[in-house]
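All protein chains of the complex are present and in place, except for one that has been dropped.
Labels run A and B following the written order; every chain starts at residue 1.
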Amino acid sequence: MAKVKIAFPTEKGGLDDVVYDRLGRTPTFTIVEADTETGEILDVKIVKNPGYEAGSGAGVKAAQVIADAGATVYAGPNPGPNAYAALQYFKVKVIPGYVGLPVREAVKKVLEELRKEEQG
Amino acid sequence: MLDSKVELVVASGKGGVGKSTVTSSLAIVAAEHGYKMVAADADAEAPNLHIVLGVASWDREEPYYEGRVAYILEDKCTNCGVCAEVCPLGAVEEKGGKYWINPFICEGCITCSINCPEHAIRYKHRVQAGWIRLREKTKYGFPLVSGEITPGRPNSGKLVTEVKNYASKVLGGEGLLLVDAAAGIGCQVISSLTGAHLAVLVTEPTPAGFSDLQRIHRLTKHFMIAPMLVINKYDINEEFIETIEEYARAENIPIVGRIPYDPAVPKSMAKGVPVMEAYPSSPASKALKEVSEKIAGEILPKWREFRSKYKPRKPEPYIPLILHDTSRG
Partner (left out) sequence: MPPLVSFTGGKGGTGKSFIATNIAYLLGLERRHLLADLDVEAPNDHILLGVKELGEKEPVPIFFPRIDYSKCTLCGACAKVCDTGAIIMSKNRPPIVMPRLCSGCKACLYACVYDAIKPGARIIGFMHTTPVTIGESAFTLITGVLHQGEEHTAPLVHGVKSRALRRAREDSVPLLVDTGAGTGNSISIAIQYSDLVVAVTEPTPLGLHDLRAILEITRGLGMRTWVVLNRAGIGDSDPHRRLAREYGVEHYHEVPYAKEAVEAYVKGVPVVAYAPNSRVAEKIRELYDLMRPIIAG
């Protein structure tokens, strides 16, 4: 079974919350672990984002939290230049979009996107 | 009129090219068109939208707290002076052998406290770093949210976030969120841009203006924001206009307005009145009205189409870091 951990920026967090419209200062991240073949959701964690409190460098701190949580995919609004570079360094794949969608739905779409790329 | 929240940011890189003039004109015209809207002044180092829009008093003023400032515990301090040596900004001042940390300089890094042999340095947390102010109804009908940094405090991206979040809350759902972006480069500008759907980039035809335009445009590409260009004081340098227009063509940025240099603008700013009101038949006023009508009357009602047409194809690859030896990973 192939698994993947996807990080979504969220306000309160959880599968029923919607994808937030910013990365650096999103209050939380919802980390969803899913089976890439069946799409089954195996685990859901909500982590606080230290970037939320940061005066500066929020995007980078947020990228750090995503990497620390073990996510290999980030899905949400486009990261800024510094956050983008940090995510690249941490080898986290960036799939932009899904703002406003419930996380549960976004997970399905992201898995689809990943499958398409693999077959690509 | 708008079935969801649409965020339009007016940005320019360095200040002084006429950003606030464009934002205030656009806000007034959008209000005339009947949009449900909120204006947000995210230029916290030098907020001046409220001055042009004739806001003389606020309905709500909330202090904004951020960061920390170091201070020395006098009874533990032995006046060794190590803190003064290591402070990267020279914030530790000495007078008659005694040391004091200047709170208007200190940014709260931990260097002095880590080096103090007596552990005599503490931090005051949640320092007041600014204000967030609300005027529920300007004389044009819409609310204005304005952020300001306390003099002496460093710039803050978080304050900009708070201003925009507050403005979104006041807007409450669908409508236009019009943001006057922070000037400069760095966190406060990045924070002004995230979440925006459309950007009005304001530039002037000078070498400095052009390089600022390129920089701010690159940032909008990162956030997949659909840009449009306004060239201010366009007649001060006819030769440079070519360069700017060529860049706009190559980058697929529609030019929505050209404002001539006009002494009526600084004159009206000195009075604290929008130029379209103070000198309605002056050349700049006419041009500003035209641009604002175009944006409020043509572009905004069909903003989704505008976005599909002018949004960047894909995010700009931009690696601002130096890669060190990565043999460990």
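FYI, a contact is a pair of C-beta atoms (placed from the backbone, for glycine too) under 8 Å apart; a residue touches a chain by one contact, two chains touch by 3 or more.
This one's a predicted model, so the numbers in the text were calculated from it and none came from an experiment.
The chain not shown here makes contact, within the complete complex, with A, B. Per the touch definition above, the residue from B:C77, B:C109, B:I241 or B:A278 contacting the chain not shown is B:C109. Residue in contact with the omitted chain (choice from B:G152, B:G173, B:P280 or B:G297): B:G152.
As for the chain not pictured, it touches subunit B at residues 14-16, 45-46, 48, 51, 86, 88-90, 93, 102-111, 114-115, 149-155, 184-187, 208, 211, 215, 269-272, 320-329.
Listed by residue number, the positions of subunit A touching the unshown chain are 51, 54, 56-61, 63-64, 67-68, 70, 82, 85-86, 89-91.
Quick note on the criterion: only the chains that are shown with their structure count from here on.
Within the complex, the subunit A residues that touch subunit B are 21-25, 53-59, 77-82, 84-86, 88-89, 94, 96. If you check the complex, the residues on subunit B that touch subunit A are 66-67, 129, 154-158, 161, 186-187, 190-191, 193-195, 219, 222-224, 315-316, 318-321, 323.
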